[in-house]
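Quick one: structure below, then a few questions.
One chain of protein is taken out of this complex; the other chains stay put.
Each chain gets a letter, A and B, in the order it is written, and its residues are counted from 1.
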Amino acid sequence: MNVPARSAPRHTPYHPRWYRTPVSTYWWMQQWSYFRFVLRELTSLGVAYSCVILLCLIRALSLGPEAYEALQKRLATPMVIMLTVISLLLVLLHTITWFRLSADAMVVRVGGRRIPGFLISASNYVAWLVVSGIVAWLLLR
Amino acid sequence: MVKRPIEPLFWTLFSGGGVVSAFFIPVLLFLVALAFPLGWITAPSYEALHSLVSHPLSRLFLFVVCSLPLFHWAHRFRYTLYDGLQIKHLNEFINVFCYGGAIVGTVVSAYLLWNFH
Partner (left out) sequence: MADNIQLDVARYSPERDDFPSFQSYTVPLRKDWVVLDALNHIKDKVDGSVTFRWSCRMGVCGSCGMMVNGKPKLTCATFLSSYAPGPVRVEPLRYFPVVRDLVVEMSDFMTKFRKVKPWLVRKEEKPISEGEYLQTPQQLENYKQFSMCINCTLCYAACPVYGLDPLFIGPAAIATAQRYNLDSRDQGAEERMDILAQHEGIWGCTFVGECTKACPKNVDPAGSIQQYKLTAAMHWFKSLLMPKASK
């Protein structure tokens, strides 16, 4: 009797044919929370960009006033400004998500009770404002 | 004892870099790359900035701010490439690119700040 191939049982002996759903390369686009996660991870690019800018500044200062002026001009070109704005947004996102993550990751106990996460975040934000203020003051005085 | 990977070292550098970049990078990037070049805030004169940076404490601070965040980037970007692009089979290249890049940046910043004049 000719049995069409489709109707014959399709399992390997002694073992069922499990189906393994493939994970798409675009898994991070399939869910809003996954996309937010990848965006959070990409903030590291903004951090790297900032380090490069700072190194350029240090080098320019070391080379003399003309180099410093040239750097200021280069930094003001539209292309660089665009990159800087994107990086600034990424770096701010890094700060915000970092404070939220470190609140979740740390267990700080005072007198036997655990300090709630939002207090840790809040104190981080206050410290951030204070530190930023000090750095700005040092640069501007 | 079972062999344990060197991962904790990179994770610690990543965490330290994360803290340093969270606190210091936003204000530095904003001032140095946006407010000063665009003239929103009057940039400090060359002499003022030069003398500020040449102070030993500033050099130490700048070394930390230029090196640790690079290690933060290295560790995080390495995992972004693993998971985001699923190219874990290229992991030797990725490790060399990321951590190597961070080491190069650290060496460059050490050189620039040590020889600052």
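Simple rule for what comes next: a residue touches a chain if its C-beta (ideal position, glycine included) is under 8 Å from a C-beta of that chain, and two chains touch if they have at least 3 such contacts.
Please read all numbers here as calculations on a predicted model, not as lab measurements.
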Of B:Tyr46, B:Phe61 or B:Tyr79, which sits in contact with the chain we cannot see? B:Tyr79
Residues belonging to chain A that touch the chain removed from view: 6, 9-11, 16-21, 23, 27-28, 30-31, 33-34, 37, 41, 101, 104-107, 112
Residues from chain B at the interface with the omitted partner, ascending: 1-2, 4-5, 7-9, 11-12, 79, 82-83, 86, 88
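Here is the rule we go by: only the chains that are shown with their structure count from here on.
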Based only on mean CA positions, could you tell me how far chain A sits from chain B in angstrom? 14
Contact set on chain B toward chain A in their complex: 17-19, 21-34, 36-38, 41, 43-44, 46, 49-50, 52-53, 62, 65-67, 69-70, 72-73, 76-77, 79-80, 83-86, 105, 108-109, 112-113, 115-117
Touching residues on chain A, where the partner in the complex is chain B: 23, 25, 28, 38, 41-42, 44-48, 50-55, 57-59, 61-62, 65, 68-69, 72-73, 75-76, 80-81, 84-85, 87-88, 91-92, 94-95, 98-99, 102, 124, 127-128, 131-132, 135-136, 138-140
